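To start, I am sharing the structure in question, which I have written as structure tokens.
With one protein chain removed, the remaining protein chains of the complex are shown where they sit.
Let's turn to chain A:
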Amino acid sequence: MTTTTLAVLVPLLPFLGAAAGLLLGRTAPGFVRPLAVLPTLLSTVFAVLVALRQGGGQAIDAATELTPTGSVPVELALHLDGFAVLVAVLVGVVASCVQIYSTGYLRDDPRYPSYAALISLFTSAMLLVVYSGDLIVLLVGWEIMGICSYFLVGHYWETPEARAASLKAFLVTKLGDVPFLFGLFALAADAGSFRITTVLGAVASGGLDHPTLIALLLLAGVAGKSAQFPLHTWLPDAMAGPTPVSALIHAATMVAAGVYFIARLLPVFTASAAALVVLAVMAAVTMTGSALAALAQDDIKRVLAYSTIGQLGYMTGALAVGDRGAAVFHLLSHGAFKALLFLAAGVIIHAAGTNSLAAMSRMRDLRSRVPDAYWTMTVALLALAAIPPFAGFFSKEAVLGVAEHAAAGEGAAVPASAGWIILVSGLVTALLTATYATRLWLLAFRGHGAEAPDHGRQPVVMNAVLWVLAVPSLAFGLTMGLLPDWFDGHDLTPTLTTSVLGTGLALVGGLVTYGAWRHTTALAARVPLGAVAAHPEADAGVVEAEAIASHAPAYGDVAYAPDPADPGRLLLGPLHRHAAVGFHLDAAYTALFVRPVRAAAELVRFLDREVVETYVRGAGTAPRWLGTAVRRAQTGNVQTYLSVLLAGSAVLAAVAVLVATRGA
């Protein structure tokens, strides 16, 4: 098979798997698991083959125009460069892991067939975005991901949290997608084509008339999809979905799409210095704010969600200083360790019967109940905190290194201010990241108190997947020598200054948290806390749904627990209260957008019910009254009718005579 055929099959196989899964889910339940796992696995194999054949050399382009569509043609195009093929491999690997993990995690779930099919569709849409060489085809995959995330986040739709979260995810990302669509149209109008190669050619020859406008419009869509400030609020709430879905959304699909999109069209963004500064500020606010918020969360998955937002901030930061190699490097390594973190968190939630860190910190020996999750999560948290030699260290240092270069004014088209913003906020975030990673690890695995509940061993498929993902989390950094061949050729090796600074800050963060934890842990015994799921022996998905549903009733809020033994509370001080609720951004949005919209809806309802419907009802009531009056004359006596007829004729005759005589 040619490389092009293979590349076409990569997004097509999961799509066919999804279609077959949806069709056969009820009639042939035995085929659901193979139909979910095999196409994704096969497409991963094909993605690896495509990556090997492409080999980081000249980009492979193929296009076919199905039908003429008017002014600017829309083509089914592939554009396989080093970035595309490597990201596709990441998507395939993570999606395969998630599918295999789900067969254990949602073993007894009645909606597993539709769930697996939607995961396949989600994967296929992301692969379409990755490989597509045409912006409109890319947009199709982009929007399919939006609707898939809506369905998957709302998988436990019996709980009100899941319903609200799925709607929020859909609406917030759509809020970004509208400007994104206009940005695409403006870009195509300026460049004269939707093909990425043509667009990049037009940018290179200076053919863009409104680069800042286009870049800012596109940034809105990217902020929505990649959960960047100010459109990030959907991501922490999306934790109401099943853990494998979170892993998929956070590691490989959806949030990666925004970063990947900028990486693909980076020359469009570097054409405008203003857009780069906006992107840098956005990334800086996102990463520091989310790291502070992560330190205050009580739900283990919400900690990870905020850490995803922060790591995405690193990627957009790298893009803001014009280096897509570092951004995609961090995307790849983050995809591996974040998928691992989420899948391990799913195992922990199942074993502990709760998603609350406060409750976990009051359980002894949780780590010996889930040894696989304990060791792999330790690896992934070290990678997240960027401790050498784990994967996260190399990719994060690559980002900080390019930021340092840009701050020194070595970047060609990049403003030095953007470099400084990213460098400073990146170092602050490195400190905070290590802090919340340490806090998560200490609270989850170093608890004191009652013995952790014993529910037997976790399913083998779930544990095996964790070890598969632990390998790249541990060793992916070693590929930094090879990766520049696939990327733009920029060197990705860490520079000495930023490495020492970043690692030092991370160590400081970890040690300070440890000290704070030693100080507060004595309090834990005094304040009993903790509620566990009602059915601890059930399927992991059921346990998780119950844990999410019971968090707000048990602790007062989905994100917050009144736990004085939390080291995050000591470290953040008065900030803790604000950080726990995401710095009141949701409340601000409620006041700014939700209330006015509700008021407008109330007004429209009033106008409809009280004004428009009055006319409609009047139009019905008046004839009815008239009819009632006329009906009284209908006595059934024929003679009465005739009498009235006669009287009418007499009156008419009289009138006719009168009129005739007057006329004469």
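The criterion applied here is as follows: a residue touches a chain if its C-beta (ideal position, glycine included) is under 8 Å from a C-beta of that chain, and two chains touch if they have at least 3 such contacts; residues count from 1.
Convention: contacts and distances are computed from a predicted model.
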Omitted chain, identified by the protein name its UniProt record gives, among "ABC-2 type transport system permease protein", "(2Fe-2S)-binding protein", "Sarcosine oxidase subunit alpha" or "NADH-quinone oxidoreductase subunit K": "NADH-quinone oxidoreductase subunit K"
Residue of A:52, A:500 or A:646 in touch with the missing chain, whole complex considered: A:646
Omitted-chain contact residue, chosen from A:27, A:637 or A:661: A:637
Residues of chain A (touch criterion as defined above) contacting the omitted chain: 631-632, 634-639, 642-643, 646
